[in-house]
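A short write-up of the structure that comes next.
Note that this complex is displayed minus one protein chain, with the remaining chains in position.
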Amino acid sequence: MESRLTRILLGTWVVLVLLFLFVPIAIIVLYAFNASNVQSWPISGFSLKWFPSTWHNDEVREALWLSIRAGVLATFLAVIFGTAAAFAVHRFRFVGREALSFIVVLPIALPGIITGMALNSFFVFWHIPLSYWTIVIGHTTFCIVIVYNNVLARLRQVPRSLSEASMDLGADSWSTFRRVTLPTISTALIAGALLAFALSFDEVIVTTFTAGAQNTLPLWIFGAIRLGQKLPEVNVIVLVVMAVTFIPVFLAYRVTQPGSAKS
Amino acid sequence: MTTGSKWMAALAGAAALIMPLGAFGAPASANYPAKIGDGEGQLNIVAWEGYAQDDWIKPFEKETGCQVHAKYAGSSDEMVALMRSGGGGEYDLVSASGDASLRLIYGGNVQPLDVKLIPAWNDFLPNLKSPPHNTLNGLHYGLSYEWGPNVLLWNTDKIKEAPKSWAAIYDAQYKGKVTVPDNPIQIADAALYLMKAEPKLGIKDPYELTQDQLAAAAALLKKQRPLIKKYWALASDEIELFKNGDAVIGAAWPYQTNTLKAAGVKVEDTIPEEGATGWADSWMLSAKSKHVNCAYKFMNYVSTPKVQAQQAIYFGETPANPKACDAMNAIEAGSCEKYHLNAPASYFDKIHFWKTPLPTCADGSRKCTSYSDWQRAWQQVKG
Partner (left out) sequence: MTAAEFGLDGRQGGALRRLSALFWRRPSLALVGLVVPPLAWLVLIYIAALGVLFIAAFWSVDPFTGEIDRTWTLANFEAVVSISTYRTIVFRTILIAAAVTLTDAILAFPVAYFMARIAGRRLRLVLITLVVLPLWSSYLARIYAWRLILAHDGALNWALRAIGLPSLSIGYSNWAMWIVFSYVWLPFMIMPVYAALERIPPSYFEASQDLGARGWRTLVKVVLPLAMPGLIAGSIFTFSLTLGDYITPVLVGGPGSDFIGNVVYSNVGVANNIPFAAAYATVPLVMMALYLWGARRLGAFEVM
């Protein structure tokens, strides 16, 4: 086991890194209450006026709803494709296996602007008007790798012998999948799906090229930042989204942790 | 033909289809609607930041039932890209400045407008009824909206003596405290300064530069680079730079001046003695617009004196419709005069309005540099 000193040093490091992660977020929270719409340090005055104005902002509502719908569908598709690709690469040796594992990683390994440009030209070529669906297609494309990575990492850690043992004990392949394979990858699936949704929910660059006249939340935020008139509203919406997601994210990770109560 | 080369040919063919076809010439004939019919319930616009504020968009939506979806763009380049995105049918209207409007016309991205359907057009400033940046061969591809100068902005706490010349932003005493727009068209600002400062270069129009003149402007901007704190890309960049002490002088829109003053920062702006570059924006209708009636309703609405005045005061610019004068004064006393709407001719002449640099000069010779050249030169200035 680690010595006491090591533990204290590591603990301190963790606290410092968490501070690094949360100082900007503290600023976002603080400036949601800014009386002025121009940020300066220290804060010039406090006001609650941005909360009702954000609530009544139709653009924000539309953008938030679009982001949720796009994120959910893209995550769902990414879970299906990513899991399938991970199983294929893990279980089988086939021609093009290397190519598949490379292609899956490509949309995230290539700069977002290339992915965006490429997808945009694809939609133009097929005369597909930019819409909710093109946003979903774009997000799915780069979310597949997230699920794929998570599931594949887990599959590689599970001894193949486990499922073979299950089959030898007389379980059929479906039961084996459901009772042995699925539980072993389920936590990776949840973690992957969460990360994929988070990525989709916050994506700007690819979305710039795949969204039409509609704004996702990040695109609305970018617009608001450019102009600077509604900056505190950006902070308000970020604060609200974080507050709302904290509990579900916490619970999701709780069930995915080994050693926690599992059925 | 081998399979491989067939595949390549197919790809090349596919690529050929998706590429913007560039300048295939503006459509020669117009296909005007006979009258403005019922709204389609929706209108998608590409606009400058601050051009679709609730103050005047909400009443429009209520009145016409056309829900406005606005996409903001920070530069003319972005506007052009957005109007061409997805094959061009995504957006109905764009508030294009002069450096974008010709590119959109020549690119076939916008369609001619029937000004007869927009009665307020008759009241417009004579210079803005059929200006060369939105009217071609007698066809109105754009409806003038608002115009204004790019001003010299400075912090009066840090700079006591009011600068009178653009020389101030090239002055080494403000090292690390200068900000100018991150935009190739900024080369025109340098060229404008060089028109007076170095007459032997023979620059007559800051948007028509020969290779040598472009090189001279780029050299001036390269010399300026060590003085720059940041090339601002968003209006909020410059606002924060001034607010938080990172910059004390720079080139700005009056919008930044207004916002900074409202936030209590001590700033002033001016049009220096060399004059200024500026913008003259037009609403332009997409060639593939799906909401033509809403678009015409919108153009009618924003041409009315009240909206023209609201827009002008909000952004700090001047309306195309001089009847907006009273409405402006009603919102902010003296603002009509402040933005020179009552005596616009001399003011108008001080401003060199943005236009797209074309390789063909006004005299027809092909000595001038294209916008692509400018863009590459600007990239090299920034490094």
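Going by the order they are written in, the chains are A and B; count residues from 1 in each one.
Convention: a contact is a pair of C-beta atoms (placed from the backbone, for glycine too) under 8 Å apart; a residue touches a chain by one contact, two chains touch by 3 or more.
This one's a predicted model, so the numbers in the text were calculated from it and none came from an experiment.
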item	value
Residue among B:Tyr193, B:Tyr231 or B:Trp279 touching the omitted chain	B:Tyr231
Residues in subunit A touching the chain absent from view	1-3, 6-7, 10-11, 13-14, 17-18, 20-25, 27-28, 31, 39-42, 80-82, 84-85, 87-88, 91-92, 94, 96, 100-115, 117-119, 121-122, 125, 137, 140-141, 144, 148-150, 152-153, 156-157, 167, 170-175, 177-178, 191, 194-195, 198-199, 201-202, 204-205, 217-218, 221-222, 225, 231, 234-235, 237-238, 241-242, 245-246, 249-250, 253-254, 257-260
Interface with the unshown chain - residue positions in subunit B	8, 11-12, 14-16, 18-24, 75, 77-78, 80-81, 84, 103, 106-107, 176, 182, 225, 228-231, 233-234, 237, 240-241, 244-246, 359-360, 366, 370-373, 375-376, 379-380, 382-383
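As a working rule, only the chains that are shown with their structure count from here on.
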item	value
Averaged-CA centre spacing for the pair subunit B and subunit A, given as whole angstrom	37
Subunit B-facing residues of subunit A, complex	36-41, 44, 120-125, 127-130, 134, 209, 212-215, 223, 225-229, 231
Touching residues on subunit B, where the partner in the complex is subunit A	14-15, 17-18, 44, 49-50, 69, 71-72, 74, 85-87, 89-91, 234-236, 239-240, 243-244, 259-260, 263-265
